[in-house]
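Structure incoming, see below.
Of the protein chains in this complex, all but one are displayed in their positions.
Our next item is subunit A:
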């Protein structure tokens, strides 16, 4: 049996192997021999292989040739196993009955035993009981068969019988017809005559037709089997076509394995490294095994009862005996020192490694009662009641981290922080003040009916004029342009336009010309009819001031007939809006827009704004033709060119005192921002893009807020409010250019200094046009510059 043949056979399908097994069964003996030899061989080989594996380390490359051989020889043992398995089946089959093959194979398919599990869990073969029925072999024996066994018949040549039957009777030699029979036989040779004598019967052996046919085929070198087609169509098992299913489910045999030289080199490297000690092949077992959460540990000794000593019984481990620490009188080295004691006492009861503290009592009688007794009993009771006890969860939140991250005021410098100048001179309250556009002068107006102009830095009064005989000056505002200097002041029912005589001749002339230009325009208009004169809604005519006032720099007077409390200039300086918030003022005359160049007064609103009482104050938008008007509860934006209500802002305050529009509103940086101050102590920041409700509400004052103001330049993102509690508050409120981020508001400074007089504190405030300086008007008769 050459290796080549075997290998070819292995490649064939299993079905083939079974058929071939039949061929093998023909020479059983050989099979056994081969088997034994091969199994020895296999053992040798396997041991060889072990050796070679060890040697692999040393000289791998030299081993390659051996491997080749081993590959070949390695196939044999696995081959030998296949016929061995079949042996039980094939040996049972009869030699001369090829048709029995099927039966034997069917027998093989149905084993005559069952497999059961024995007590140890091993397989146990239970064979069927043999039933001696008619099918048994004994009944098969013929009545008069010869029983002499397998001995030559020539032993009986000298006897008349040729043997004995089963009953011991002699089987007589059949009569030999001698000559006659020989003659007859020579004349008539029966079909199947062989001339041989059947040894078992002593009769002439006759072959059947089938046997004859078989012999003939053997003689003719034909295949003896009936119906065998040697030219069956070729089944191409191995072709270039890739099949989806494998031909065989058998696992890839080991002999197919071709060891990778590359891997071997890498292994060599590792081995070398290990030898040289660069790699430690064994990791020392880690000390602590991570606790497997899924692993369930059963308490084997949970209900341990007393049992007699037995080798198969492992008793529960005993608790360690109490140590020195538990002793009432432990040796001094077990006593904790102060530090340990303190650490134990401060630790949480759950965190303590010991439940007790070793204590030295000197003698047993000094040991006190167990202190935790009642507590433990109580806990036990709670356990029995299944009373849940709140699990204490520590809140480890740093309160600082909860505060919003505000930049420190130090980083947001400059902002006004100290009082630099006190302007003293007004008798009674200072109601309003304003810094002129050049930032050199400060105008103030107060209860004493005077309008005063001061040098800002030194606090020197430069100019004073008494415009209101009895009435206080409610508001002063500079015209916001540098080409001419005009101060508007509202006192009593009139608004006075003043050119203070502190200017150089050129500028003074320009200012006077600006104010005088309107006289001619007003005169050219038809005078109001007498009938209209009586009507209250007629716009007032501007008049020239009295000689005394004219000498003091007052250039024009607008008789409004009602007390104006708010004046706001348009950015270009040609218009200003005055608001008369008095409740007696007719709704149509509460808001008046005055045109400087035409000496014209207009009433843009004919009806009262719905809801929220009389209007309080009004401002022009810094860049758009929009007028913001605030009544007690809402701020409304009107588009003057289209005569439309654009927006209603609801700050939620009960009584708005003042508001201001961010100077960069609607320019490069985003939308409009508005701050609103209210008498109910709130300062509200509105981002008009966000909502009509306030973006932020600041409640820092104890009393009403009277004035709010943004820094006008836009260079410093500052705004301030003035309150009746005598303080100003400075805030940083930067409006970012993009629409994505909201304004950040940081409170910077509380400026205190004004005395509260008659429940009133700071009445008005204004910013320096360029610097981070602000001025405030106090009810105590002083103004202050903060820088």
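Worth pointing out:
One rule holds in what follows: a residue touches a chain if its C-beta (ideal position, glycine included) is under 8 Å from a C-beta of that chain, and two chains touch if they have at least 3 such contacts; residues count from 1.
The rule is simple: contacts and distances are computed from a predicted model.
Per its UniProt entry, the chain excluded from the display bears the name "Ribosome biogenesis protein YTM1", taken from "Nuclear pore complex protein Nup85", "TBC1 domain family, member 22B", "Aminomethyltransferase" or "Ribosome biogenesis protein YTM1". Touch with the chain omitted from the figure is made, among A:129, A:157 or A:506, by A:506.
Residue A:457 is the one among A:271, A:457, A:600 or A:756 that touches the chain missing from this view. Across the interface with the omitted chain, subunit A contributes residues 414, 418-422, 424, 438-440, 455, 457-460, 462, 501-502, 504-509, 512, 551, 753, 770-771, 773, 784-785, 787.
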